[in-house]
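Only a single protein chain was left out; the remaining protein chains are all shown in position.
We call the chains A and B, going by the order they appear; numbering starts again at 1 in every chain.
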Amino acid sequence: MSGPSTYQPKTAFTRWLDERLPIIRFTQEHLMAFPTPRNLNVWYSFGGILAFFLGLQIATGIVLAMHYTPDAARAFDSIEHIMRDVNSGWLIRYLHANGASMFFLAVYIHMFRGLYYGSYKAPRELLWILGVLIYALMILTAFLGYTLPWGQMSLWAATVITSLFSAVPGIGQPIVEWLRGGFGVDNPTLNRFFSLHYLLPFVLAGVVALHIWALHVPGNNNPLGIDVKSPRDTVPFHPYYTVKDLFYLSCFLILFSVFVFFAPDALSSPDNAERANPLVTPPEIVPEWYFLPYYAILRSIPNKLMGVIALFGALGVLFFVPWLDWSKVRSARFRPVYKQFFWLFVADCVILGYVGAHPVDATLLNTSIPLLWIGRIAALYYFAFFFPIMPLVGKHEKPNPLPDSIANSVLGSAPQRSETAP
Amino acid sequence: MNAKCLVFTVLFAAIVAVPACAQEAASASVPAGQGAAPRPVEVETLPPRSGNFFFESPFGTYDRASLQRGFQVYREVCSACHSLNYIAFRNLADEGGPGLTPEQVRALAAAYRVPAGPNEQGQTVDANGQTLMRSATPSDRFPPPFPNEQAARASNNGALPPDLSLIEKARVGGANYVYSILTGYGQQPPAGVTVGSGRFYNPYFRGVQISMPPPLNPDSVTYADGTMATVEQEARDVATFLAWAADPKMEERKRTGFVVIIFLLVFTSLLYFSYQRVWYGQH
Partner (left out) sequence: MDHTQTADPTRRDFLFIATGAMGAVGAAASLWPLIEQMNPSADVLALASIEIDIASIQPGQSVTFTWRSHPLFVRRRTEAEIEAARAVPVGELLDPVARNANRPENAPATDENRLTPNVGGPQGAQAMRRGEWLVLVGVCTHLGCTPAASTPQVPEGQYGGWLCHCHGSQYDVAGRVRVGPAPRNLDVPPYQFLSDTRIRVG
């Protein structure tokens, strides 16, 4: 909810600029004065964290592209050149590789936040859909990027994912060959993956702009899930949320730095330190950790086509969430039944990830319980959470009483002499 | 609120560590045999045993003397079959490495022969068909023992000795893996395991049968610094050297990380206090 702008250009130059391209007014309105609910908690800081990491990935990626050679015979060598010879090359490479993992960690927390507080509900349906679109672009970009070092896992993950499309009836194999530019994943595939990997982050940035625009029309949701009713409910984004977001970003960067500087290869597969060899398949083909739940869902269905449909369906179902939840109440804080199912869903995703990390015929720890069955149950719950749990719980649950306003909930009902906005 | 940040950080670490550990566990505990095909006798490959390498700890550095000894082991034993393609002679003088002097590097390089470019007549081979060679310079990389994969296999009963520049990044356990393999020979295979001809039993190698004959013996090398050259010592030193070969920037990386994290801890505290100051009375 943005009211009329209070920006007054003070100098001749700023007046001139404001009449032609009101960029300062825009910044003041949307990044500084923007009224934001005063009760946002830590889980609401991940949007800012994501924006930072998008910038980081683009900056480090462009720099890496100055030294990388996207040719199958030289790609692996060029990565070693970056790691060993390029000034600070090792740092930039590790920032980019681990930055991708942090990017996904942040986006998962961001999405879970949305599911918990009902941020996808009216009037923010399009905001959510744009968000899922961003997530899909992230998945695609990450997959393309992982191929570029041309290690064993790069080659074989690309082989597995492109061959999924052979499940399409009739035209499957021609699609696979069209994607690959050949019969197997080889130089033509690498070259086009590089081109697309460079392109998609900018498409993504454009969708992020739409995402923030769509957010600024209704304004932010908040942990209580109730609408802003008066200016007492909000504070200006700057300095309140700039400093708060910076604080949480800084905490997150500590975690990031631990990985980059002390465990830089912990999240990647050792097989990718070996040059790609189309004649030798690695013993286990495992995707990066952020794809493991999808991998588990794919492998839990014995039929190839149904497995592929389930894989894409697991992502696709997210687009429909605004219409799957029939509750009148947004925030899970006041939805005791939904809350339980939500946390079960979070645990379910972690379980799916665990299953996806292991071979298909593995058993749980030292027992003889096949992980495959755990995975199947977990996959079933994954889809059940969206349908029928979301609609049925939403319709029949008795929510707890909502507070009457954000301000009263935060500040108490006595009239306040509140801090004037700087 | 600082506790919140701590919980926050720990939660992330936990959420991320679970899949990371799962991945590691997955790759480590794999039964012997071929890929997804039905496996006959299942013998578990042993996970690598720890060599207690100091450089693996967060503040660890490479033992310079060990690096030099390990380089000697590589040069005198391993380089007969294993290439070290990504290491140039000049890297041996780099900071954070074995610490040879530039003169030592120049002398060392000059003792190697590498293919020379075309001569003035444009020829790359001499009258006998032998490739024209020249002395190596520090900017050259270590020349491989075999010109291509086929020649390597032909000399090694069809097995391909892998390049060692990245071997410790490419195997779960890293230095511990190399150390375990090199010290893992000489054990009796369990009942039911028949060691094929041309192969050797080694429980740390995937499939427990390795094509490489035991490369190290006591006093395979005579260490320049006088250290007693037991198999364990040689294995430890070459595992250290190969750890550096795979990760020459490790010391610089940890040094930088230390500074960055201290900076971030201080900066985060300042931000926390700023946050509290800005929000005073607004919560």
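Note that in this section a residue touches a chain if its C-beta (ideal position, glycine included) is under 8 Å from a C-beta of that chain, and two chains touch if they have at least 3 such contacts.
Fair warning: this is a prediction, and the values are worked out from it, not measured in the lab.
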Given A:Ala72, A:Val86 or A:Ala332, the residue that touches the chain left out of view is A:Val86
Which residue from B:Ala107, B:Val125, B:Val195 or B:Leu270 sits in contact with the chain not drawn here? B:Leu270
Where the missing chain touches chain A, by residue: 59-60, 63, 66-67, 81, 84-89, 91-92, 246, 411-412, 414, 416-417, 419
In terms of residues, what is the contact footprint of the unshown chain on chain B? 88, 90, 94, 120, 137-139, 263-264, 266-267, 270-271, 273-274, 277, 280-281
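Simple rule for what comes next: only the chains that are shown with their structure count from here on.
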CA centroids of chain A and chain B: separation to the nearest Å works out as 34
In the complex, go through chain A and note every residue touching chain B. 38, 42, 80, 83-84, 90-91, 94, 101, 105, 235, 239-240, 243-244, 246-248, 250-255, 257-258, 260-262, 264-267, 269-271, 273-274, 281, 283-284, 286, 289, 292, 350, 353-354, 357-360, 362, 410-411, 418-419
Partner chain A, residues of chain B touching it in the complex: 4-5, 8-9, 12-13, 15-16, 18-20, 22-23, 25-27, 30, 35-36, 58, 86, 91, 162, 165-166, 169-172, 206, 246, 248-249, 252-254, 256-258, 260-261, 264-265, 267-268, 271-272, 274-275, 278-279, 281-283
